[in-house]
Every structure is written in C-alpha cells, then in structure tokens.
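Please find one structure pasted underneath; my questions will follow.
Every protein chain but one is kept in place in this view of the complex.
Then we have chain A:
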Amino acid sequence: MTEKASLAFVRDTMLPEQPPPASETGIIKWVRANLFPDVLNSILTIVALYLIIKIVVGAWPWFANGMWATSSLAECREILQGTTGACFSVLTERWNQLLFGFTYPNDQYWRPILAFVLLAFAAAPMLFAMFLPRKLLLFTALYPFIAFWLIWGGTVLTPLFALLGFVAAATVFPRVEKASGFASALGAAVVTAAIVWYVGGLIAGTTPNLIALEPVPSRDMGGFMLNFILGTVCVSLSLPLGILLALGRQSNMPIIKWICVVFIEFIRGVPLITLLFVANVVLAYFLPPGTNFDLILRVIIMITMFSSAYIAEVIRGGLAALPKGQYEAADSLGLDYAQAMRLIIMPQALKISIPGIVNVAVGLFKDTTLVSVISMFDLVGMIRGPILASTEWNGVYWELWGFAILLFFPVCYGISQYSQWLERQLATDHR
C-alpha cells in the first residue's frame, strides 16, 4: 500500500488488445511481403502483371469469338469477317480422328473408351496400394487380357488362352521349385506356358468367331489412342526387362554383367529416333525371310528396349542405395539368390526407385509422339498429316496444337504430381 501510495500512477488492469496495424495483417501484409518487398521486386511484379494482362486481353477475343460449328477454315474466316477468333470447329469435326486415328471403325469407339476407363480401375490398386485392398490387384492382373480383347477384338479365346498359359505356369512353378530348385522350376513353367499357348493357338484358330468382337488390325490404331497404347504397353513390358537388366548389371558374373552393360549403354547412347528407324527399315532384315511383322509391333519392341535400358539404370540406383547389410542379412538367413532378391532386396529397391521409374514413364509417354516421324498416325502424326494437309483445315495451327498440349499436359503433370506425392508417402526418414 505504501509503495502504491508513493507512486503517482500505477495501472492495475490490462489494456484491451489492439488489432495489429493494417500494414501487418491479412492481404495487405501478404501483398507487401510477396509482391512489393523492395524496389527491384516491385518493378518485376509490375512488369509481370503488365505481361499477364496483355496476354489475357490479347487472347480473350480469340477464345470468345471462337467458331464451333463450321465445316472449314474458309467458312470460319467468312463468318468472322476479319476479326480475330479461333476456329475450334476443327476439333468438333475431327475429334474422332485426333483421338482414335482415321481408320478405327466409328461404331467401335466404345471399346477403346471402355478399355481406357477400366485402365483407371486396373491402375488404382497399384498406384494407391496403401489404401485399397490387395485383392483388387487380381483385376490389375486380368486387365492386359481384357484390354487386348477390347482394343484388338477377335475371339475371346486368344486372350483367354494367353491368360491360361500364365496361370498354368504359375501353378507349376511353386511345385517344381519345392522339389528341384528355382532354375528348373523356371524351365518347367516356360515349357508349360508354351504348351498351353500352342494348344490354345490351335483351338482359337479353328473357332475365330466364338464370342468375337470385330477384329481391328493394329495399323488402324491412331491418334491419341496410339500414344496411350504405346506408352502403357511399353512401360509395363519394360519394367520386368529393366529389373532383369539391373540385376544383371549388378551381378558378379562378369560375362552376364558385360552383356547387360553393353546393351544398356548402347541403348542410352542413341536417340530414340534412330531406334525407330531400325524398327521401320532395318529390323525386317534381321527377321526370318517371309515373316511380315506389324510395324506397330516392331515399334513396341524397340521402344520397350529403349525404356527398359533407362528403367534398368533407375533400378540399379535403387539397388546401389540399399545398405550392404541387407544383402548380408539375406545370405545369413540361408536364402539363395532368387529368394533373397524376391523377398528382401527387390521390395526395398523398387520402393526407392518408384519416383525415378515414374519419371521414365512420363518421358516415354512424351516420346511416343516420335513415331509420327516414321509416318505412323499418332496424335502429332494426325495433326501434321491428314488434318493440316486437308483442304478444309489447312492453316489451323493454334487450335490443333493447343488441343494436343491440352491432352498431353494433364496426363504427364498428373503422373509427375503422383510421383511427388508417393515420394512423400514413402519417405520414412523423419526430417
């Protein structure tokens, strides 16, 4: 009391909280910190804003005046009367050619579309393995056969016997392995599958119309569908090949190691386009006289070789990143090479290399456009060839290329965002 009395004034209640100054909160603070922190950045912001506004203002009438229902560029120009405006009618008129190529039968479009939709269901159990039950992987395993039947058509027996061959091999393999080891089991499985395929081929050959879809030869595939088919088929085929090559390169058997090294370095050293030239003009010389391989099949072989070399390098990185203790632990448990790889090494190495594999997959999907150079009619080939060369649409560049970019960008961007997400999911080191 005395102390208080001796002082002139002592505050005994808290002041009410004041709001922070306007320049330090909310949007104003954000704008100041992120757009105008200093002179140089302010100039940059203003220049960037100016450019954005200029582009938007310049491009807007082009979109807004777009024509969607004309039948040729000349008609577009006639209606527009010299004002700027897009001629999107090329897309409404030719969308089927852009997506499916110009010889795929029109009434069968539901088949590739259905295959595409099913692809989402088949890929989901693999891509989001941590959220979905493992049983769904069964559908993923069945998908290649369903997709083949849907896209190429023909009797259902062909994919069915192909599947049966794999099933027979998978049932024979563990039994023989228990009795006499990995190598002979592998041999027995291959022989069983070959027998089933041979018998199946004979049966399917005699009854080509049993539950058959209209067969479509592969030279009729085109448009974005062709890019998609090439991308998915080649990536899926090159994964097992890439794993084998990576294991071969890491092996301590010098001859096998050098075979793999030479193959990988050779493929990685040449551009894909030279390999496509090989598929187009050279490969026929190396096949038995009289065989007439489909061009699409030759291209699939070469692209698969190409991507398997890149995937092998990614997986080799994953193998090298595993601590040596993992290999030694597997050895000390008495596992043989095949068991150690299947049960200990590969699950971990593949987990590390998933982001890299996804990057290779995106790159490969983009590279499938190169087939247009050897005159196949994929999306780019369709645009450059039949559409831009036609009298109606000669000169429509922006709309077509914009459409191509719109098709490729979401797919590639989506996959790369997925790989980044997965990388975060799989990061088990807590940083």
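FYI, a contact is a pair of C-beta atoms (placed from the backbone, for glycine too) under 8 Å apart; a residue touches a chain by one contact, two chains touch by 3 or more; residues count from 1.
Note that contacts and distances are computed from a predicted model.
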item: Chain excluded from display, named as in UniProt, from "Ribose transport system ATP-binding protein", "ABC transporter permease subunit", "Succinyl-CoA--3-ketoacid-CoA transferase" or "Electron transfer flavoprotein subunit alpha/FixB family protein"; value: "ABC transporter permease subunit"
item: Residue among A:Thr45, A:Gln250 or A:Gln339 touching the omitted chain; value: A:Thr45
item: Hidden partner chain, touching residue among A:Phe63, A:Phe293, A:Tyr397 or A:Trp421; value: A:Tyr397
item: Absent-chain contact - pick from A:Phe102, A:Phe277, A:Tyr327 or A:Tyr418; value: A:Phe277
item: Candidates A:Ile27, A:Val57 or A:Met253 - the one touching the absent chain; value: A:Met253
item: Sites on chain A contacted by the missing partner chain, in the whole complex; value: 33-35, 37, 41, 44-45, 48-49, 52, 181, 183, 252-256, 259, 265-266, 268-274, 277-278, 281-282, 284-289, 362, 366-367, 369-370, 372-373, 380, 384, 397-398, 401, 404-405, 408-409, 412-413, 416
